[in-house]
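Left out: one protein chain. Kept in place: all the others.
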Amino acid sequence: MIVVMKSGSDDAAVQRMVSRIESMGLKAHVIVGIERTVVAAIGEKRNGERQTLESCEEVEKVVPILAPYKVASREAKPEPTTVQALDLKIGGGSIGVIAGPCSVESEEQILSSAAEVKAAGAKGLRGGAFKPRTSPYSFQGLKEEGLKLLAAARDATGLAVVTEVMTPHHVELVSRYADVLQIGARNMQNYHLLQAVGETGKIVLLKRGPCATMDEFLLAAEYVLDQGNQQVVLCERGIRTFETHTRFTLPLATVPYLKERTHLPIVVDPSHGTGIASLVPPMCAAAIAAGADGLIVEVHPDPSNAMSDGAQSLTPDAFAQAMDLSRKVAVALGYEM
Amino acid sequence: MIVVMKSGSDDAAVQRMVSRIESMGLKAHVIVGIERTVVAAIGEKRNGERQTLESCEEVEKVVPILAPYKVASREAKPEPTTVQALDLKIGGGSIGVIAGPCSVESEEQILSSAAEVKAAGAKGLRGGAFKPRTSPYSFQGLKEEGLKLLAAARDATGLAVVTEVMTPHHVELVSRYADVLQIGARNMQNYHLLQAVGETGKIVLLKRGPCATMDEFLLAAEYVLDQGNQQVVLCERGIRTFETHTRFTLPLATVPYLKERTHLPIVVDPSHGTGIASLVPPMCAAAIAAGADGLIVEVHPDPSNAMSDGAQSLTPDAFAQAMDLSRKVAVALGYEM
Amino acid sequence: MIVVMKSGSDDAAVQRMVSRIESMGLKAHVIVGIERTVVAAIGEKRNGERQTLESCEEVEKVVPILAPYKVASREAKPEPTTVQALDLKIGGGSIGVIAGPCSVESEEQILSSAAEVKAAGAKGLRGGAFKPRTSPYSFQGLKEEGLKLLAAARDATGLAVVTEVMTPHHVELVSRYADVLQIGARNMQNYHLLQAVGETGKIVLLKRGPCATMDEFLLAAEYVLDQGNQQVVLCERGIRTFETHTRFTLPLATVPYLKERTHLPIVVDPSHGTGIASLVPPMCAAAIAAGADGLIVEVHPDPSNAMSDGAQSLTPDAFAQAMDLSRKVAVALGYEM
Partner (left out) sequence: MIVVMKSGSDDAAVQRMVSRIESMGLKAHVIVGIERTVVAAIGEKRNGERQTLESCEEVEKVVPILAPYKVASREAKPEPTTVQALDLKIGGGSIGVIAGPCSVESEEQILSSAAEVKAAGAKGLRGGAFKPRTSPYSFQGLKEEGLKLLAAARDATGLAVVTEVMTPHHVELVSRYADVLQIGARNMQNYHLLQAVGETGKIVLLKRGPCATMDEFLLAAEYVLDQGNQQVVLCERGIRTFETHTRFTLPLATVPYLKERTHLPIVVDPSHGTGIASLVPPMCAAAIAAGADGLIVEVHPDPSNAMSDGAQSLTPDAFAQAMDLSRKVAVALGYEM
């Protein structure tokens, strides 16, 4: 941690900072520059010392040297983490594709979706039973009935079930039916929920919040890892920016950036990331070219009658084309898909 | 709702859209323009018809005419809502000021904070007992012990207690001690939590999420209102933008904008909104000039030893000056403070 | 154009709006809804009528139906535009790669850069002679001397020269040496400059401004097209968002989005788009998978001694690897590169 003292700080101020740093159990090292004095604090423990020092009056700014996350970092575990649920393998050169409707709507809808996405090559089935909706007046999901339908679709197809859990007291229920627990973007910093899924042995698919930084994203993963659950998959699903021609902005540089810093696998959600069905196939291919370990894609047998997210859902045909495009890129780059 | 058909849509496509709209119980009205045909759908019910139509192939875009929120709107209730807890009055020309430390740290800290902010004119005491922290390694709050200390501070000073509740199963516990339940920015779209506080009779202080739009903010309030709890106070606390010289960007135009659209009172949090103590006093005054019904300000007896948010906490002296500045503006504009 | 009247507008207000619209030479069409009345204005000419009507007191909002750009649109010209300078072909299935240093620094540097990027497969040579620098104290470029060195590099290698022009009175000078005139992101809305390059017969590479919307970007292109110069290449180079781990956020969905709306070719700049050399190769491959018609990449023989943009410049070896990766994707998807 580097503490930059304000211009004009005198020796006494610098000495106070040194004592302060030492009282925190760190070693202080003073560097007198021409216009500023800085004090390096050695032994930084990544747990909030920065904020404390920043509030001292003589301090201009405090610059952390270490990343704030630990267990998620490549330094802690250099080899990549891979996860597997039934035939869905994510990471380590295997690209896992999860597809299905935004919401589970009926038995027929989910069974036909499952059959279609399986035929095109998906290994995981997505579908919301508990739906976080911006408006209280929108369809909120079929709840446990939806979970049962997902399980039935798994029985019929062998696809792994990926579905969202919204609140800690549903974790036990959802875990009974799901192979992968999804934490939605709105809940990325719902810490009680993160701890609750961390206590299960289930794979957790953690979506990036639409205004989360990389540090916040990895620290959210750290809440799960810290409970002893090492099976976390990160999901880039787009961020909120000034752009309005797409629903969110999908920043694919997240993929190689995270791969340098964390051992956790990363999948991309081009459906939420763009919000427009016609943009999804090229962004699937681009995600794989960027190095993604998987995709999660909204597919609906009849998007124009979907109860949610119709505008960004692919028809089964369009999904098959997206898979074809993506597979060409995967093969060219030596990935298994 | 206005459905804009794609360029080149033929009569059959337009007719399909008309049938579609009518099957939703709406009236369709076709307008043939020079380059585009649009179909107006009359009778819009604000509950998701838009998404459905947007996914139809021949549709270029769908433009909603009505705002998606109802109960929160000025149209539903033209007169402003006011809330009161002990001497803390917010709305209807009364500016209520809530102040105190980020976290409750000790009996001495919270009692001295309470005495100081009361002396300067605050009527509410803020202080976190359950703390949502970005890192699992940071101080997470004193929990129930913190709530007891807040209640003790209320007993000693008469200040109303404002504190955060983070998860549905804590609502009952926190309600036993708090006068106002705060929903933090990270939880603005934690719908189970919103419903749970909606079921209490407590005043709810709802913080805007850092990337929430106005519609999302008002719809989050609507989740509370929809449970029958009409006592919701909106809080602008800054949004995430490309600016890095402040912790967040504080968009004060939120205040007059919301006042035109909703009857709910609105308070401003310049501490989180800027993240820098020296910017807080002018932004307090500016918030009041913009029409805010209240302020929520972080004050700590010794910011450089605070366990969280020290950099943005005012000393008691600085808070007294901020209050003085704010009161001058309030008086000049005819508000009670 | 759809004019949404404020709630409670009476017949007289609606009638005033109808007259207003008719006085603009448009046809008005009134639709009385349950909560709002809207007036459709038929015959919209894309030139500012919207702003005028929005300022009328009884108007809640005005929704344009048509995109504001004309000549750039696919409706105006369905077949894709392709450009060619020497062997650099961009568009129509040909992926053109432009590479080279941020700034021209010396004869040796630009000649060796040119030889290296040509060997790896680039067909265009980039290099700044006039440099727009954030600080007046930074290196501002070799100016005409730099242009001469670029021309010498073209003579030696056959690469097409792509270089920036910053101000209208340099257009004639830069045109004498360059094959492609680059308009930098900071100048995307420098309208006199756009008009000046529009008056030349040169290919124009127009970079997206870091906070430009798609409409603004295409309207900037329209300033060039409007002067009769049809050879405009659009360049996505990243936008400014809250993300700080990369220099800018590179939104690759721009590529398929623009391809649906405009006939102009689009290239991607992953060097500025990420600002980090190690992220450039995967983002090159991703750009091609997303459908880009070309790449523009910073390559320097010795990045750690570059006079500008070293952190995002590839070494010649890294560039060769990026090309290899990109070519695999291009071949798999059937592009010529």
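When the chains are written out, they are named A, B and C in that same order, and each has its own residue count from 1.
Here, a residue touches a chain if its C-beta (ideal position, glycine included) is under 8 Å from a C-beta of that chain, and two chains touch if they have at least 3 such contacts.
Because the structure is predicted, anything quoted here is derived from the model rather than measured.
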| item | value |
| --- | --- |
| Among A:33, A:201 or A:228, the residue in touch with the chain that has been omitted | A:33 |
| Touching residue (missing chain; options C:222, C:243 or C:269) | C:222 |
| Hidden partner chain, touching residue among C:136, C:201, C:228 or C:334 | C:136 |
| Contact residue for the chain not shown (choose from C:84, C:112 or C:167) | C:167 |
| Touching residue (missing chain; options B:31, B:180, B:283 or B:318) | B:283 |
| Sole contact to the chain not displayed, among B:97, B:142, B:197 or B:255 | B:255 |
| Chain not shown, touching residues in chain C | 20, 46-48, 51-57, 68-70, 132-139, 166-169, 186-187, 189-193, 210-211, 215-216, 219, 222-223, 226, 240, 277, 303-313 |
| Contact set of chain A toward the excluded chain (per top definition) | 2, 4, 7, 29, 31-36, 38, 40, 42-44, 63, 65-66, 75, 240-242, 244 |
| Hidden partner chain, residues of chain B it touches | 211, 213-214, 239, 241-246, 249-253, 255-257, 260, 273-274, 276, 278-279, 282-283, 285-291, 325, 328-329, 331-333 |
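Operating definition for what follows: only the chains that are shown with their structure count from here on.
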| item | value |
| --- | --- |
| Innermost chain, where centres are averages of C-alpha coordinates | A |
| Separation of chain B from chain C, taking each centre as the mean of its C-alpha atoms, in whole Å | 38 |
| Whole-Å separation of chain centres (CA-atom averages), chain A against chain B | 26 |
| Multi-chain contact residues (two or more partners), chain C | 241-242, 244 |
